[in-house]
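Structure first, then comments.
Note that one protein chain of the assembly has been removed; the remaining protein chains are unaltered in position.
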Amino acid sequence: MTGALSTTAGGRRGAVAHEVAEVVGTRRVGAYQHLTLVAPGAADLARPGQFVALAVGDESSATLLRRSFSIHRVTPTGGDGTSATGLGTVEIVVSAVGPGTRWITSRQPGDTVDVIGPLGQAFPLPTDPTSCVLVGGGYGSAPLFWLAEALRERGCHVELVLGAASEDRLFGVDEARRSGDGVTITTDDGSAGHRGWVSDVLPGIIERTSAGMVYGCGPMGMLRSITDIAAAHGAVAQVAVEESMACGVGVCMTCVMPVVGSDGRTRMVRSCVEGPVFRGDAVRWDAFEGGHCRVPDDAVGAPRVGGH
Amino acid sequence: MTGALSTTAGGRRGAVAHEVAEVVGTRRVGAYQHLTLVAPGAADLARPGQFVALAVGDESSATLLRRSFSIHRVTPTGGDGTSATGLGTVEIVVSAVGPGTRWITSRQPGDTVDVIGPLGQAFPLPTDPTSCVLVGGGYGSAPLFWLAEALRERGCHVELVLGAASEDRLFGVDEARRSGDGVTITTDDGSAGHRGWVSDVLPGIIERTSAGMVYGCGPMGMLRSITDIAAAHGAVAQVAVEESMACGVGVCMTCVMPVVGSDGRTRMVRSCVEGPVFRGDAVRWDAFEGGHCRVPDDAVGAPRVGGH
Amino acid sequence: MVDMSVTLAGQRLRNPLMTASGCAANGKELHRFFDVAELGAFVTKSVMAEPRSGRGTPRMAETPSGMLNSIGLQGPGIKAFVEEDLPWLASVGARVLPSIAGSSSEEYAEVASVLAASEAFGAAVGVEVNISCPNVANRGLVFACDPVASSTVISLVRETLPPRVPVFAKLSPDVTDITAIAAACLDAGADGLTMINTLLGMVIDTDRMRPQLGGVTGGLSGPGIRPVAVRAVWQVRRAMLEGVMPTVPIIGVGGVRTGRDALELVAAGASAIQVGTATFNDPAAPVRVLDELTGLLESKGFASFGDAVGVAHQR
Partner (left out) sequence: MVDMSVTLAGQRLRNPLMTASGCAANGKELHRFFDVAELGAFVTKSVMAEPRSGRGTPRMAETPSGMLNSIGLQGPGIKAFVEEDLPWLASVGARVLPSIAGSSSEEYAEVASVLAASEAFGAAVGVEVNISCPNVANRGLVFACDPVASSTVISLVRETLPPRVPVFAKLSPDVTDITAIAAACLDAGADGLTMINTLLGMVIDTDRMRPQLGGVTGGLSGPGIRPVAVRAVWQVRRAMLEGVMPTVPIIGVGGVRTGRDALELVAAGASAIQVGTATFNDPAAPVRVLDELTGLLESKGFASFGDAVGVAHQR
C-alpha cells in the first residue's frame, strides 16, 4: 500500500482493502462526528454490519492499535464517475471518547487516514419478506439505515428504534424516518421521544408488527436485553457487538467472546472475523460481568481444575 | 503552563519561560524552514547565542525529548502594541533531518508548539570596539545576524563568513549584507561564492580586518578549525556547539563535553547550561572522533585503571 | 540486487523475514493482504497438545508504543493444527516455522511428535519452542526463567524431532542473565535461538481501579521494547563471539515496525527477523519490512543480507 493507492485482495477469502483514504467530509451530528472517507476498495465490497479499522496517527505515533467503526453507509465507485461520490466513499460516525477517537474526529478534509475494510460478517438478510425491527443504541444506529434500505428492497417491513441517554446522543433520527416504515425514539432523560430504554418499547413493536427478526447494534447490556425480548416473542435476534480489538483482522485473538456453535458447543470466537454480528441467542451473555468476560466452564478447551 | 499563557521564572537564576507558542509565520528559505513563534517570555529575555527547546507532537507523542534550535532573532514585546510583532516573537531556522524536525517544519500558522527558552549562555560581547569575524556553517549562520547587530551597536567592525555545501544550504546571505560590514560566501561545490571551505578564506579575513574575536556556529569540525585559525592569528574564538541534548535545561547530563575550566582542569560540562557557547580554546577537540567523544584521561573524575 | 537468502541451521530461506508467533494466526487471515509464501518463513501461533480456550477478556491493553496481551495460548490443539492449519500453509507454498508450547516438558515432546509424524511436516523449516509457558510442575514458574527447566524441554523436543529439523528455543527477556538460559538451551541441543518473547507487564484500569486485563498481568510487546530485544540479541551474539557458547543463528524479534528497526537487530546479530505487534497496525508489515530492509542494505552497499548480520560487533 502506497500513497493513495489501495490494495484489494479480491481473489482471496473475505476480500478486504487496505487504503490511504482522504477525508472529504466531516461534520458534527449531535455528540458525534460524521466522517466521509474516499476508500473505494472498502466501498465496493462492504455490506451492512461490516466495519472498518482505522490507524491512529502516522508511523511515529505511540498508538499502534487500530480503532474499529461500523460502516454507516458506502457509495460505491462506478456510475458515470462525474460526481464526487463516484470516488467510492465510506461514511462512519465517531464518538470521541479517548485518544484514538479524538485524533480521528479531528481530521480535516484533505487529511488522510489509513483504513482497512470491510471487515467482519454482515447482518444476514432474510430470504423471504419478513417484518424486522432494527434497534440502535447511541451511535449504534449508524449501520442500521443502510440495513433498513437493504431489507426494504427485499420487501421487508422495517421499524426502527433509536435509543440514547439524551437527545444529542441519538444518531440519525431524520434518516430513520426516511429509511424505515416506522420510527420509535427513546431517551433515558426524556429529552426526545419516550422516556426510558429501548427495551421498554421493543416488546410492543415486535407484537404490533409481528416481527420475525430483530437487529441490534449498541452497548452489550442492550444487545442482551434485545436478545431476551426477541426470544420471548419468538423472533430471531442478530446483534453487532463491540469487543476491544487489537487488530480487527483476526490475527491477535484479543476480541474473543463465548459463542455457541452449530454443534451446540461454546467456543471463544473472534468477534472481528466471526462477528461482529452474531445470533443473539448464540452469545453466552452469562459470561459477561462488570467489564470482564470469563471463559464458561463448558467451553471447548476451558481451563480444567489441575491444569489442561 | 496552560493554554497560550507563559510562565516566566524571572526572579530565579537564568530566567527562562515555558510557553505554548503560536506559529505566526513559516516560510521556506533554501533548504530550511524559517518559523516565527509568538513566545513573549523567551523573546523578552533572550540574547544572541541562546537557544530554545521545542517539544515534538502532543502529549500522546512517542517522541518525548525536546529539539533545540538557535534563536535566529527575537522581537520583544512592548512598543505600542499595535503591530503583530508587539506580541513578542522568536524566530528559528530549521533543517528537517529527522522525525522531530520534520514535525516542527510541518507546523502551519495557527498551530502551536511548546517552547522553553531562552536557554544556555549567550555569545559574550567585547567591552571595547573590536574587529570581529562571524562564521556560520549551513543553518549555523542563523544566530549571527542578530549578534552582528549587537556588535555593531558597540562600535565593532563586523565581517561575516557564510559557508555551506551548496547554495541552497546557505542561510541569510542578504541578511548578512544588511547586518555586517563585509560578507564572504563559500560553498563546497562552488555553486555560490568561493569554492571551498570557510577555513580557506578565514585567515585572510582575520588578517585583513585585524580581528580580535572570531564567533562561530556550525558543525563540530568547522568550529575546531575556526578555533585553530583564530589561535594562529592571536584572536579569541567563541563557538556555539550542538551536542545531542535530551532536556536542554541542565538536568539529564547527556549533552556533556570536555572543556577546560579557569583552573586549567578539564571537566565534562553540560553544553546546554554552560554552553552552547564556549571559548574555542577551552574545548578539548582532541577527545572528539568519529561521532564519539571520550572522557580525556586527565579530566576530573575520569575512569582510572582498576576503577575509581 | 542484494542477495536476501539466508541459511538457518541448514535450512535455506528465500529471505529472513518471518511473522512472530501469535501475531499472525495461522496464515489464512494475512493471506488476504499478501502472499504468505513470500515470507522467509511463517511462524504459527504456539500450539499445545489439547484445544485451549485461553483466558477471559479483556485480553489486551494499549500502552505507549506497545501493548499488553494475555491471550493464554488459545488454540485448536496439535491434532487440528496438523490436520488443518499446516496443510493449508503447505498448500499455498509457505515455508513454516511451527511454534509449540506445553505445560510440562512431556507435553512439549508430545506436541513435537504429533507434528513430526504429520503429513504436511515437510513444509516446516524448523520448530520454534516457546518456553515462555508456565511450568505446572514448578508452581507455574515459566520454563524460560530457569536454565534447568529450559534445557529439559529442549532436549526432549530435540530427541523427538528428526535431526534435519532445526530446533529454535524462544527466550524470555524476563531473566537476570539471558546468556545463561541461551547457553543451557544450546547445551540441550537447540540449533538456534529466537529472542525475545514479551516482557511481563501490567496496566491498571484507572476508571475501575483494578487490573485492566482479565489475566491481571500480560506480555508487553511493540516498538517500546525494541531496545531490550536489541540488547538481548547483542549480549548473546557477543557471548558466541567470545566463545562462551557455540555460534548458532539468532532470530530477532521485538518491536520491529520498519526496515530500519529490523536492521538494528540484524546488526546486533540476528540472522532472521520476526514482525509481531506491528502487524496489528499494518497487516502487510512483514513483507513491507522485507522491502524496506532490502532497500536499506542495497543503499549501504551490502552484497548480501548475510554480510550485515552482526556487523555492529566489528565497529
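We call the chains A, B and C, going by the order they appear; numbering starts again at 1 in every chain.
Following the convention adopted for this analysis, contacts are C-beta pairs under 8 Å (C-beta built on N, C-alpha and C of every residue); 3 or more make two chains touch, one makes a residue touch a chain.
Note that the structure is a prediction, hence the values are computed from the model and not measured.
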Cross-chain touch to the chain not pictured, restricted to B:Val24, B:Ala96, B:Val173 or B:Cys293, is B:Cys293
By the document's definition of touch, the residue of C:Gln11, C:Thr44, C:Ser65 or C:Thr294 touching the omitted chain is C:Ser65
Of B:Val38, B:Ala55 or B:Ala148, the residue touching the omitted chain is B:Ala55
Where chain B meets the left-out chain, the residues are 1, 7, 9, 12-16, 18, 55, 59, 62-66, 114, 116, 243-244, 246-247, 249-257, 267-268, 273, 287, 291-295, 299-303, 307-308
Against the hidden chain, chain C presents residues 61, 63-66, 68, 145, 174-177, 199-204, 206, 208-211, 216-218, 220, 222-228, 230-231, 234, 255, 260, 263-264, 267-268, 296, 300, 308, 311-312, 315
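The rule we apply is simple: only the chains that are shown with their structure count from here on.
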If you tally C-beta contacts per chain pair, the winner is A-C
By Cα-centroid distance to the whole-protein Cα centroid, the innermost chain is C
Whole-angstrom distance, CA centroid of chain A to CA centroid of chain B, is 55
For the pair chain A and chain C, the C-alpha centroid-to-centroid distance in angstrom is 34
By the touch definition above, chain B meets two or more other chains at residues 60, 62
Contacts with two or more other chains occur in chain C at residues 64-65, 223
